[in-house]
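A single protein chain has been omitted; all remaining protein chains appear in their positions.
And now, subunit A:
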Amino acid sequence: MYKIVKKETLSPAVKLMKINAPYVARKAEPGQFIILRVDEFGERCPLTIADYDREEGTVTIIFQEVGQTTKSLGMLEEGQDILDFVGPLGVASHFEGIKKAAVIGGGLGTAIAYPQAKKLHEMGAEVHSIVGFRNKDLIILESEMSKASSKLIITTDDGSNGTKGFVTDELKKLIEEGNTYDLVIAIGPLIMMKAVSNLTRPYGIKTVVSMNPVMIDGTGMCGGCRVTVGGKTKFACVDGPDFDGHEVDFDEAMRRQLMYKNHERQSLEDHKCNLGGETNA
């Protein structure tokens, strides 16, 4: 059992939890993830390691309540336990030699990008962060991101806060203003990562994206998480989740994401009564 030592609500559907998991905390690195199972009936649910404290023995996760698992997780309170929590999984991000980077977060992707921005910042790299949300109520991690970045741009689709528009518009502006990045990290919806990769390709800027396919074991055993990268099949859980954005087959990834749509709806319908609420996915 893994105790929830802290719980915070970041935006209406986004929650942060600090989980007591000393073994995972000892080894965790930015770019890696954990898989948890809330209870006996639950799915194995992969979530990025947003932060960790080796001394305290805790791992922080940030999740959006989109379906049954994340909603039941969101209903747990401080002091309660999660049944299973396994990690750290996946390959840690490599930042050797990076002097200047742009970190792009789309919606919840910001939470996944945050540890990477933080690590780059701690290494002394110049970090420009551009994070986009649908509207101002959905903005998360603003102060954390601003601490980890020398420049932070927040865009909203409806312009309700700061800049109206998409993250790609802002990135394009920065590049055209003459910023030369050693690395662009883009994390968010597939469509956004695809757009960023298409934008940076002609400039030849190395672009890393984080793939979040459906996973079960997270150890390379089921093959359910396969993505096509550079024409080859890769398992996101062991070869990734970070990949070269210029090589990823995003269209295939988008199709694969729809595999369980109907089941997910059914699962949520069947559980709505005991979750007591509307879906906001």
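Following the convention adopted for this analysis, a contact is a pair of C-beta atoms (placed from the backbone, for glycine too) under 8 Å apart; a residue touches a chain by one contact, two chains touch by 3 or more; residues count from 1.
The criterion applied here is as follows: contacts and distances are computed from a predicted model.
Student: The complex lacks one chain in this depiction; which UniProt name from "Stage 0 sporulation protein A homolog", "ATP-GRASP peptide maturase of grasp-with-spasm system", "Glutamate synthase (NADPH), homotetrameric" or "Ig-like domain-containing protein" does that chain carry?
Tutor: "Glutamate synthase (NADPH), homotetrameric"
Student: Touch as defined at the start, partner being the missing chain; which of A:F63, A:F85 or A:Y114 qualifies?
Tutor: Among A:F63, A:F85 or A:Y114, only A:F85 touches the chain that is not shown.
Student: Write down which of A:G42, A:G57 or A:G165 is the residue touching the left-out chain.
Tutor: A:G42
Student: Using the document's contact rule, name the residues of subunit A that touch the chain not shown here.
Tutor: 23-24, 27, 37, 41-44, 68-69, 83-89, 216-224, 226, 228, 233, 238, 252, 255-256, 258-260, 263-264, 266-267, 270-271
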